[in-house]
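Note that one protein chain is taken out, while the other chains of the complex remain in position.
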Amino acid sequence: MRGDRSLYILFFLGCALTGVLILYPAYYAVQLSFFDADSFISTPVWVGLENYKTVLADSEFWSALIRGIIFAGTAICLQILLGIGFALILDSAIPGKIILRGITVLPYLLPTVVVALIFQWMLDDHIGILTVLLENLGFEEAATWANSPFWSMVLVIFVSVWLWTPFVTVCFLAGLQSVPEEMYEAARVDGANAWQRFWHITLPQLRPVLLVVVLLRAIWMFNKFDIVWLLTGGGPMHGTEHLPILAYRKAFDAFDVGIGATISTISFLILTIAILLFFWRFPIDERK
Amino acid sequence: MSEKDKKGSKSENIGITEKEISRRKILQGMGAVAGTAALSLHAPYIHAKQKEIRFLNGEPSVQSVRAMRFAAAQYEKETGIKVQMDTVPAGKAFEKVQTSIKGGRPYDIATLIFVGDVLLLAGENKLVPLNDIIKKYDWGPNILFPMDGNNYWYPYDYNLCWINYRMDLYEKAGLKEPQTWDQLNENMTALMGDGENKTKQGIVHPIASSGATNYTSFGYLWANGVSLLDDDWNVVLDDEKNLGRTVEYLEHFQSMVPMMPPGLAKAGWGILVGGIQNGQLSHCPGTGRLIDVINVKNSELASNLGIFPFPSPDGSNVALNHGYDGWVVLDTAMSDEALRFMEWFSDEHLINFLHTSPVHYQPTRMDIYEDARWLSHPDIEKFSHITSWQKRFLTDENVIIKSIDTEGPYPDMRAGKIFRSYALPEMLQNKVLKGMPADECVKIAADKMREVIAG
Partner (left out) sequence: MKKTSTRIGIGIIVALMVTYSFFPVYWMLISGLREYESLFSSISLVPGPFSTASYTQLLELTDYPTWFLNSVVVATGTVLITLVLAIPISYAVTRLEIRFKGAIVGTMLYAYMFPPMLLAIPLYSIFVDIGISDTLLSLCISHTTISLPLGVWLLWGFFKQLPFDVEEAAMVDGCTRLKAFFYVVLPLSLPGIVTVAIFSFLLSWTDYTFALVMIGSDSLKTLPAGLDTISGWYELQWGELMAGSTLIALPLLVLFLFLSRYFIHGLASGALKG
């Protein structure tokens, strides 16, 4: 067909641009890991796989990896649970649904730097409203969260959940609309209660949505840099330092760009393997 | 010029585009994008015709930016050469310099705040020596950092860190400036309380792994005569001479913790300023920046602030933490023009610039201290009790001026690596937050420094 050609052209143009803009930088990042360089402008020295050996032997790397998994894993679980919960509530018959839906999605619209500032202000030592609240409720240690790696991690997870749960909520809410009402009716007739209906009908029906959402959130949370950096800078005492922050520190603080690139590449490989395993275990029918 | 036109037409399209998205608008949008692309492709060509020096300024405060822009405008008027001023927070300057070099459009002049960064660039032959300009003046101690006999940077200020205190509270309580660590603690205790003329806490010293900690928390260590490195670049923090003294420092720090606000692990510059400003602290470490900033919002409080250097346990020494900022000229097509600008700026406008934060920008050139132009600023007069201290610091041999990033027999990146490894702040964290025994904290820090230097 005639029109096909212009479409093909646009398509290939798009792919070419994408290739240059996405693949080249990725290639650059990976090849940097085979060099030793003090900074981005230093003359790089080829070291082959030395950087990889160094990084994999460094306990800092493994600690950061584990912290990253804890951070991403906990955040994702909470996001999913909370997201589904909110979606269910928003789907039921309650007054002011539309406004409530809007308010629930609100956090997602805020820029990360704004959210970091707001929470820092609310947790200010002297007159942060949350600080005062925590102190009055007797949670002294939480109020001085900055001194504790544990509470700092809690904070970072909490803010991540606050920010990004709406994504899950919205996806689920829409998914819920598509579940045929008849299935619920049939189940009610059979005597199933609300929980059983949810577990045996809603969840299986929403399986594709769930898988996609988990996948996307996993990639994003594992690589999340901004929010952790802005809130805690990876501290205290490396308490919230995960792979992206470790890579950043190595590249920009420790004058070791090659190592920074190595950590990023390893992180990327880990993610790729995890995703492949994910698809193998939970194949999504319509993909590829 | 062309930027403004672009923005104008874009704003009109925005209203329409958001409201009705349709095929027509998509095509119109494509046209707009193409048009913008064409325009911005032209922009660099337009600029290339007029000579331009690109200056990376690392002082983002309002007054300083104004002074720099004013100087740029003056220079353009006099010579026809445009000076493009970009501003970033000082901490981000080195990143920006790297990006600009890597991207093929290096800045011609840039602000750097670590001698390690200067060394790195010089080592990669990215800088142009400034020997001719430097030779013209008489400089203060420990500020030039020559490499292989060449001077690659023009230091424009000292940012020495001392301890600020409330003179008015001292007077009311009949206290004198402390000469020893015990006296400092006593003074702070005397001023702590709930009543009038009392403060909630005594002082704050950050312990986070940050530049703020590196600058403000180790003055006592220097005053106690500790060195991090010997002349062969061996780490000596935990050797016979220094181990005991560092342990003393840690114990002293621990003794001050009850008099500090909670949340030390996230304390930064903001808490220092805020704490003194709100009357919460009677003392706090800081540079002149503290006083300049408070002076803007609360002139009366500022005039009640005095300073003293970090004392030692027995009163035999005093110390300040070293800080500095400077400019480098990069090796670019405009290097010669840039050098000319630097010389012009150095003669004509440096003092204007220094006046934008009069106490914080402590002059590095000894001639400025006698210069009537510099002295005539009202704030220099108002804070003469501080500026006279400042000059004394530079000339008195009994004042120890040290910092982590300038340790070692000569300027070298290794000191910079130690700075950024945050080994010393971690030492504080281990002591204060984890409660580990002091000598263990010292040993861990020393080992970390060795690791970082070797790598």
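A and B label the chains in the order they appear, each numbered from 1.
Operating definition for what follows: contacts are C-beta pairs under 8 Å (C-beta built on N, C-alpha and C of every residue); 3 or more make two chains touch, one makes a residue touch a chain.
As the structure is a prediction and not an experimental result, all values here were calculated from the model.
Engineer: Counting contacts across the entire complex, name the shown chains the missing chain touches.
Structural biologist: The chain that is not shown is in contact with A, B.
Engineer: Which of A:Gly68, A:Pro149 or A:Pro244 sits in contact with the chain that's absent?
Structural biologist: Of these options, the touching residue for the absent chain is A:Pro244.
Engineer: Can you list, in ascending order, the chain B residues touching the missing chain?
Structural biologist: Its contact residues with the unshown chain are 3, 6-7, 10-11, 13-14, 17-18, 21-23, 26, 29-30, 32-33, 36-37, 40-41, 43-45, 54, 56, 60-62, 65, 84-89, 91-92, 95-96, 99-100, 102-105, 269-270, 273-274, 278, 289, 293, 296-297.
Engineer: Which chain A residues would touch the chain omitted from the figure, given the whole complex?
Structural biologist: These residues of chain A touch the chain that is not shown: 1-4, 6-8, 10-11, 13-15, 17-18, 20-26, 28-29, 32, 40, 86, 89, 92, 94, 100-107, 109-115, 117-119, 121-122, 124, 126-127, 129, 132, 162, 166, 170-171, 173-175, 177-178, 208-209, 212-213, 219-220, 223, 225-226, 244, 247-248, 251, 260-261, 264, 267-268, 271-272, 286-288.
The rule we apply is simple: only the chains that are shown with their structure count from here on.
Engineer: Using mean CA coordinates as chain centres, what's the gap between chain A and chain B in Å?
Structural biologist: Taking the mean C-alpha position of each chain, the two centres sit 35 Å apart.
Engineer: Sort out for me which residues of chain B touch chain A in the complex.
Structural biologist: Spelled out, the residues of chain B in touch with chain A are 95, 98-99, 101-102, 116, 120-121, 123-124, 126, 208-210, 261-267, 271, 274, 278, 280, 413, 416-417, 420-421, 426, 429-430, 433-434, 452, 455.
Engineer: Considering only the defined contacts, which chain A positions touch chain B in the complex?
Structural biologist: Result: residues 38-43, 125-126, 143-144, 146-148, 232-237, 252-256 of chain A touch chain B.
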